[in-house]
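Everything on this sheet refers to the single structure shown next.
One protein chain omitted, others in place.
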Amino acid sequence: MSGLDTLIEGVLLGGVYALFALGLSLIFGIMRLVNLAHGDLILLAAYLVLSATTALGVSLVASTLLVVVVMFVLGFLLQRLVLERVIGDDILPPLLVTFGLSIVIQNGLLLTYGADSRRIQAGAFESMSIAIAPGVSVGLAPLLALLTAIVAVALMQLIFYQTSLGRAFRATADNPQIAQLMGIDERSVYAIAVGLSLAVSVVAAITFGIRANFDPSIGPARLLYAFEAVIIGGMGSLWGTLAGGIVLGLAQAIGARINPEWQILAGHLAFLAVLMVRPRGLFPSGRP
Amino acid sequence: MTALLSVSALDAFYGDFQALFGIDFELEQGEAVAVIGANGAGKSTFLKSLAGLVRNRPDAIRLAGRDIGDSGAAKVVRLGLALVPEGRQLFRSLSVEENLLVGAYGGDRRSPWDLQSVYRMFPVLQERRRSSVTVLSGGQQQMVAIGRALMSNPSVLLCDEISLGLAPIIVEDIYRMLQQIRDNGTGIIVVEQDIARALRSTDRFYCLQEGRVTLAGTPADVDQQAIRSAYFGM
Partner (left out) sequence: MTVDSMPIAANGEIELPVAPVWQVRVGTPLSRAAAIAGVAIVTVLLLLPAIASRNLIQDLIFVFTMLALAQLWNVLSGWGGLVSVGQQAFVGLGAYALFATVSLVGIDPMLATPLAGLFAAAIAAVIGPLLFRLEGPYFAIGSWVAAEALRLICAQFKSLGGGTGMSLSPSDLSHMIGLKSVQALFGLRPAAGRDVLIYWIALLLTVVVTVGIYTFVRSQMGLALAASRDNAPAARSVGVRTDRIRYWLWIAVAFATGMVGAVIYQQKARISPDAAFSVTDWTAYVIFIVVIGGVRTIEGPIVGVLLLWALMSNLGKYGSLYLLLLGAFAIVVMLLMPNGLWGTVAHRWNLQLFPTRRRLLRSDPTTSERNSAIDR
C-alpha cells in the first residue's frame, strides 16, 4: 500500500523536523532572535557525538548525555559572551553575528573532520524494523525519533507551563522590561533558553545522524526545515511546532513519491502555500 | 530615625534629555506618601528610578541603609522595593494566577504575602484564577498588578497611576485595599494625577513640576492655592 507507506514516511520524517524546530522555537519564541547558525549547531552536535563514540569509544547513550551537557554549556556561554551584546531592536547585528557563527562552525567542522560524509554508528539498531500493524512495518529508528519528538515537546510543555522557570520564560517573552520588575534577570533567562535549545538540538542531531549521512555543509538546509516547521505550525505553540514538522514531512514525502527530485521543493511550496492562506500558521497561540 | 527609603539629589536622564533635577525624598517605615504633578512632570520617571529601571549614582537612592541607585530592577525587587507599573502591564500570555506567581520569582521573603493572602484581599481574583488576564475588567487587572507586586513581599510598594481609567467606585475599593497593605507594614508611594484622592489617602506628599520638587508637606498644612501654583508652576 504505497499511499500508506508515504503517509507513514511523512509522519516519521516530520518527527525529525519537529526536533530540529523545537530548539529554534525556544530561541525565537523567547528572545525573538533569528539564529541563522541553528542548523550548523545541530551538525556540531552530531560531529561531537561521532567523536565521542568513535574516538573516545563511549557508548551512544553515554555520548549523547555527555554532548547534551557540553552543548548546554556552550549555548549558555554563547548567549552570555556573544549574543547578549547584540540583542536589541536592530535586527541586523544579530543577523550578521549568527551568519558569521554559521560560517565559522561550517568551516571549523570542515577543517576538523573533512568534507566526507559521516554517519553515527548505532549497530543493529539502525536497520531494525517493527510491525505496528498486520503487514505494516516501520523502521525502529525513525519511529523512536517520532516518539522522542513527542516526549520532547511534552517535556517542554511541562517546563513552560508548570514550572517557575517556564513562567519566567513566558513573562520575558511577553515583556522583558516588566519581567525585570519581578526579579527575573533577562540575561540569565536567555542564557538558559539558548542552552536548552542547544541541548534539544543534540537529540535532533542523533535522530538524523543515525539514519543518514551528514557532512559539514548541510546545516543551512536543516535551519530552513526547522523554520518552516515552526512557521507552518504557528508561533507560540509547541504542539503546533510538532504539527508543523509533520505537515512538512508529509509534504516532502508526497513530493518525493511523485518525483524524488521534488522532495525538498514540495516542502518549500507547502510552506509558501501555508503562508499564503494562513500567515500566522496553522495553530497559532494568539501571541504574535 | 533614618528613613526606610531616602533619595538625595536624584537626577535622571533619558539619553541627553534630563527628566529629573536634584530630587530629595524620604519615606519612613509604614508611611504612605503621594507624589503629585501634571503630565510630564517626572513622576513616572521618579518611580522608575527608584525601581531600578533608570540607572543612577549608587548613593542617590538608599533603601534600609543600602545604596541601590545603580542596581538593576531585578536586584532592587529582591531587596524589597516593588513597582506596580503605569498601565498595569500584565503578562498577556499568563493567567491571573500565573501573573501572581511570577511576582514571587524574585522574592526571598515568603510572608506575609503569598497566593492565599492575596486571594483573601482580592477574592474576585481567586474566582478567575485560571482566566487569561486579557479578559478581565480594568479594576480586576489593577488588582492583579498590585497583587503581583505584593507577592515579592516588598517593604516599599510603588503605585504608578493606579486609578487611571477606572470608575470612582473601583478606585475607592483599591485605595481601601492599599490601606490594608499599609496596615501590614509596607510603605507606599502613590503617584497620582487625582490630587484630592492622593491627599486623602496619604500622610505626606511631594509635588513635582518639570522634574523638580516644588512643594512638600502634609495635606493638612497646605492650602489649595499653594498646591495649585506648585502643580502648574504659576
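Read from first to last, the chains carry the letters A and B; within each, the first residue is number 1.
FYI, a contact is a pair of C-beta atoms (placed from the backbone, for glycine too) under 8 Å apart; a residue touches a chain by one contact, two chains touch by 3 or more.
No experiment lies behind these values; they were computed from the predicted model shown.
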Touched by the hidden chain, restricted to displayed chains: A
Contacting the left-out chain in the complete assembly, out of A:L4, A:A62, A:V104 or A:I258: A:V104
For chain A, residues in touch with the removed chain: 28, 32, 34, 36, 82, 85-86, 90-93, 95-97, 99-104, 106-108, 110-111, 220, 224, 227-228, 231, 261-262, 264-265, 268-269, 271-272, 275-276, 279
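Operating definition for what follows: only the chains that are shown with their structure count from here on.
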Rounded Å distance, chain A centre to chain B centre (Cα mean): 43
Complex interface listing, chain A residues touching chain B: 164, 167-168, 170-171, 173-175, 177-185, 236, 285, 287
In the complex with chain A, residue positions of chain B that touch it: 51-53, 72-74, 77-78, 82-83, 85, 89, 91-94, 98, 101-103, 105-107, 148-149, 152
